[in-house]
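Below is one structure, written out as structure tokens; comments come after it.
Every protein chain except one is present and positioned as in the full complex.
Every chain is named by a letter (A and B) in the order it is written, and numbering of its residues begins at 1.
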Amino acid sequence: MNRRSTLSLCLVALVLGALVASCGPAPTPEVIRETVVVEKEVEVTKEVEVQVEVEKTVEVEKEVVVTATPPPMETILIGGFGPLSAPGSYQSGTQMRQASEMAVDEINEAGGILGMEVELVFGDTEGLPERGTAVTERLITQNKVVGLTGEFHSAVALTEMEVAHKYGIPTVFAEPWADGVTASGYPEIFRLAPSIEYYSSIATNYMVAVGWETIVFVVEDTDYGHLQAEGWVTQLEAAGITDVEVIYADPATEDFTPILQRIQQAPPDLLAGVITGIGNSRMVRQACEIGLAPTAETAYYASSDAQYDEDFWENVGDCGQYVFFTFVGLPETVWNEKTAAFVAAFEERYDHTPGAPSMEAYDATYMLLNAIEDAGTTEPAAVIEALENIEMTGVLGDLWFEYTSANPVPEGEPDWMWHQWPTPSVYIIQYTEAGQMLGDAPVVFPEEVATGPLYTSP
Amino acid sequence: MTGDRRLRFPVLGGSSTSRLQWLVALVVLVVALLVPTFLQTYWLHVVIIAYFYAILSSSWSLLAGYGGQFSFGHVAFSAIGAYTAGMLGKHLGWPPLVGILLGVLVAGLIGVGIGALVLRFKPAYLALFTIAFSEIMRLLIRGETQLTRGDQGLHLEPLLGTDIISRVPYYYIMLGILVACLLFMYWLVSSRIGMFLRAIREDEQAAAARGVDVVRYKVLAFAITSMIAGLAGAFYGHYVTIISPNMMVLSQMGLVMAMAIIGGVENLIAAAIGGILIQVSLELLREFGSWRLVIFGALLMIILRFARNGLLAPVFRSLFGMGPRAELREEATADGA
Partner (left out) sequence: MDFFLSLSTTGLIMGVIYALMALGLTLIYSILGIVNFAHGEFYMMGGYTAYLILSSLTGLHPLLVVPLAGLVGALFGWVFELLFLRPIHQDRIERPDEYAILVTFGLSFFLINLTLAVVGPYPHRPPSFFEGTVNLGLMNVSADRLTAGALSLVLLGALLLIINKTWIGKALRAVSQDKHAAAVVGIDSLRMNSITFAAGAGLAAVAGALLAPSFSVTPDVGAQPSIRSYVIIVLGGMGSIKGSIFGGIIIGLVESLAAGYFPDPSRGLRYKTAFGLVIFMLVLLFRPTGLFGREEQ
């Protein structure tokens, strides 16, 4: 019995030790880097990358030299966050990560920042606010990143920014649209994406310009959907359009036909199906199958997922002709050289069309790193100041921030204009031919940049 | 029954090794108390969340493994606790502690309701019914955005107020809740109630024939475990400060079940440890993305098939001579066989 208890105690001690070690303190930075590289290698097999990429990733691993905390840095570590798995919108998050990685690779190829190699550590926030907190904490306290960039979901961004603010780490948000992100007034937080209010207003102004009077919105039952719908209803009312109905739907709905048949009882001038993901395609198909929209009597407004032309046409077939949608980013007709280069490089490397989230992520990453270069240091206050004064041309156009600590948001302007890129490119695009690629589809609004007629009816 | 009135702890084995078990438990507790001294904020957060899952997996193991009622509604009760606290705080401004208390009560009341409804259900029907219940609750919480803010997330006040930003006090509170729940559930299973539950699980009709109030104990099991889940959820809400309906999707229930099963569904401690280990592993394996869940799915199936009592049962058995078979041996010897 004695031997047995001693043996047992030893075993228990071992198990406990293993437990403790596994929950132990931060793995050394080398370990982290290895896993980042592993991820890239997995990328390689999936996307069938060129041989060169493989070698490059190996090189990065060899070149990095990192010592214990805090590093007298020979690498600049920046953090990225976004949804890479459910229930987040992993399609968008994956693109954003890819774009950021591409940006970092390009910068490294061009010599790095302040003579140092840049490294991106990307955290999967899964679209869950609590994950946002955890991932941001980890990036800042474990990986010791000097800046943060990315995120797709507004609800998650709202928790992430609290952590970034707590530690004073400069953050350039790429995609979250909630007004609250910049309305917070936090000095560390910057945003490239439009706010919801601004984004919705482009669509509303378009609807008013075309002259539709009865509108039915079928909107996804999420924060994105609700905020948008509320914005539209208010703005349309202000413009005198009051015959507006909003119906909320579970984005995972397979069959919208019954509700569409119901709407068909009194067909509106415009049917808006603002559902992201697979729901977008389903609604377009089903509305067209029952002859509701797009038709001569009823136009169809899709969610911005329609911008992914290959996926869109694969999933909706000819039904997509005459569908229009709001596009955030630069349409091909307004591309600058950087945009063209980016799109080509992205498609080559990842075999998928880059959407607006990836353009924003790309620019956000570049912006953060350029600011570090401008500041001459990774010290947060200096980087923040550099960001406030930054002027650069990204794939989205000319980027700068209007309202900063030197020029605070004045009375008449909305709070969310703080650290907000004031002219995000938001346009209305319409597919005028079946199978039309995004680049060929005309920009129909705002009129100043339109390349085609205001609205082409079936 | 053996007629032995001494307090027994069947889940840890017979009385001859109980002193050793207590010693080990003490050592583990001391280590747990010292954890904040060597873990930094991020990992501390991971462990706090792991404790949350441990509370859920161990209480589920009480209901399912011990009581034989394989309910799929457990995470729904956790969410009910969290949302009750959240809504009371947001709409009525009530303080967190009151919200948590009410969250526990509401979860318990609904638990009693569900427990009563499913009394005569066979396992498959019980599973289906509780799945339906869980999904309806999720759709409701997601749909009634005026009350719950749906997918946008409901904000809760941090339990210790906005001045205390350190995670350490939260760590001790969550640990405290975990320990308290485990001790309480222990006491429960080692008391007559536990005996009755096991009798009901083994053979409901025989137990009824011997005078066990089947209805009362089955409903009691639901009530208690749903209250514990509600407590965990409400405190979780006041810790992470933002909750969404995603906390009660079926895959979360699957995760809790996997934790209990892989740890050992008929043993509270094993289920709790299963919860902690799996949550920490999931975090460690983060880089592997979707593949880590593929691995866990496979592991779940394999363990169910080949290691019915979970991974930890063999360890416990060799260390302390405990486990279901050991229990029977103990009973046999005590019976004077």
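A few points about this structure:
The definition used in the following text is that a residue touches a chain if its C-beta (ideal position, glycine included) is under 8 Å from a C-beta of that chain, and two chains touch if they have at least 3 such contacts.
Because the structure is a prediction, the values reported are computed rather than measured.
Annotation: of A:D221, A:D309, A:D363 or A:E385, A:D221 touches the absent chain (contact as defined above). Screening A:E314, A:E348 or A:E379 against the full complex identifies A:E314 as the residue touching the chain left out. From the set B:V35, B:I49, B:V212 or B:I261, the residue in touch with the chain omitted from the display is B:I261, counting the whole complex.
The chain not shown here touches chain B at positions 64, 68, 70, 117, 121-125, 127-129, 131-133, 135-136, 139-140, 143, 250-251, 254, 257-258, 261, 289-291, 293-294, 296-298, 300-301, 304-305, 308. Panel shows chain A; residues 46, 85-86, 90-91, 94, 218, 221, 245-250, 252-259, 261-262, 265, 277-278, 281-282, 285-286, 289-291, 311, 314-315, 317-318 of it touch the chain omitted from the view.
Going forward, only the chains that are shown with their structure count from here on.
Averaging C-alpha coordinates per chain places the centre of chain A 37 Å away from that of chain B.
Listing the residues of chain A that touch chain B in their complex gives 5, 8-9, 11-12, 15-16, 19-20, 22-26, 35-36, 38-39, 42, 84-87, 123-124, 127-130, 133-134, 137-138, 141-142, 154-155, 158-159, 166, 221-223, 226-227, 248, 250.
Those residues of chain B that touch chain A in the shared complex are 20, 23-24, 27-28, 31, 35, 38-43, 45-47, 49, 139, 142-143, 145, 150-153, 165, 240-244, 246, 249, 251, 277, 280-281, 284, 286-287, 289-290, 315, 318-320.
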